[in-house]
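A quick write-up on the structure given underneath.
Here the complex is missing one protein chain, while the rest keep their positions.
The block that comes next holds chain A.
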Amino acid sequence: MAAPTGIKSPTRARIAARTLRTDRWWLYPTFTALVLLAFVVYATYRAFVGEYYFAEPYLTPFYSPCVTTECVDGSRHLGTWVGDWWPFSPAVLILVIPLSLRLTCYYYRKAYYRSIWMSPPACAVGEPHRRYTGETRFPLILQNIHRYALYLALAYNVLLTYDAVMAFKSPEGEWGHMGLGTLILVVNAVLLALYSLSCHSCRHIIGGRLRNFSKHPVRYRLWGGVSVLNGRHAQLAWASLVWVAFTDFYIWMVASGTWSDPRFF
C-alpha cells in the first residue's frame, strides 16, 4: 500500500476529516457541473440533429457559417466550402472553434477542474486523486494553445456579427427588418465578443506581456480596458454560454413553426 500523502502525510496534524468546512461548499461545483453537462447534452443534440437551424433571416450560431452542401437553401451566406464527402452535420465543423476557446479558457478550467474533475472540488476540500501532474503532460499541456483558440474565436465573432447584421433583413431579403430574433442575435454577438475580448490571453497579448507600460502608452490604455472586461470574465463566460443556447433554442422554435417571430418593424 502506498504511503499516505497530502493531508494524511505523517508530519501533518492528524485530522481524519477530508474538510472541516461547515458552509455549503458543494453548491458551486454541483451547480456548475449541472449547467455544463446540460449545455453539453443540448449542444450535442442540436449539433447532430441537422434540422431547424435556419429561419429566414435567422441562422443559429451553432450552424454559422453553414458551408456544406447539406445546408438548407438561404443559409449558406458565405458559399459552399465543403462538399458531399463531409459525413456529419455542418455544425460539427464550426463548433470546434468555440468549443476549443471554452475548453482552454482560464475561467472554464477553474469551473470544470473543480466541478467535473474535483481537483479540488472546493478550496481546502481534499481531492480524491492519488496523483496529480496538473497541466504539465499530455493532454492537459494542450491548454497552452488557448491564445490560438482565441484568434479563431475572434474570427468567428466577426461571422456572428455578420449574422446579426443579416438579421436586419426581412425574409424577402429587404433591409429594414427587425424582429425579436434580430435582437437575440445582436445580444448573442455582443456577449460572445465581450467574452472573447475579456479573455486572459487577450489581456496578455494586448499589453500584459510588456515590461514597460510607460513606453507603450496606447497598449497600456488598451490593456486597462481589457483588464476592466477581464474582471467580468466569469460572468461573461456564463452569460454568453446561456445566451448562445437560448439563441439556438429560439431559432429552433421559430424554424419548426412552434412559435412565430414577433416583428418590431
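Criterion: contacts are C-beta pairs under 8 Å (C-beta built on N, C-alpha and C of every residue); 3 or more make two chains touch, one makes a residue touch a chain; residues count from 1.
Here is the rule we go by: contacts and distances are computed from a predicted model.
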For this session: Select, from "Permease", "Succinate dehydrogenase/fumarate reductase iron-sulfur subunit", "Sodium:solute symporter" or "2-oxoglutarate ferredoxin oxidoreductase subunit beta", the UniProt-recorded name of the complex's unshown chain.
Result: "Succinate dehydrogenase/fumarate reductase iron-sulfur subunit"
Exercise. Thinking of the whole complex, not just what is shown, which of A:Leu37, A:Leu78 or A:Ile145 touches the missing chain?
Worked result: A:Ile145
Exercise. Please identify, in ascending order, the residues of chain A that touch the omitted chain?
Worked result: 5-7, 9-15, 19-23, 106, 109-110, 113-114, 119-120, 123-127, 129, 131-136, 140-141, 144-147, 200-201, 204, 208-209, 211-214, 220, 230-231
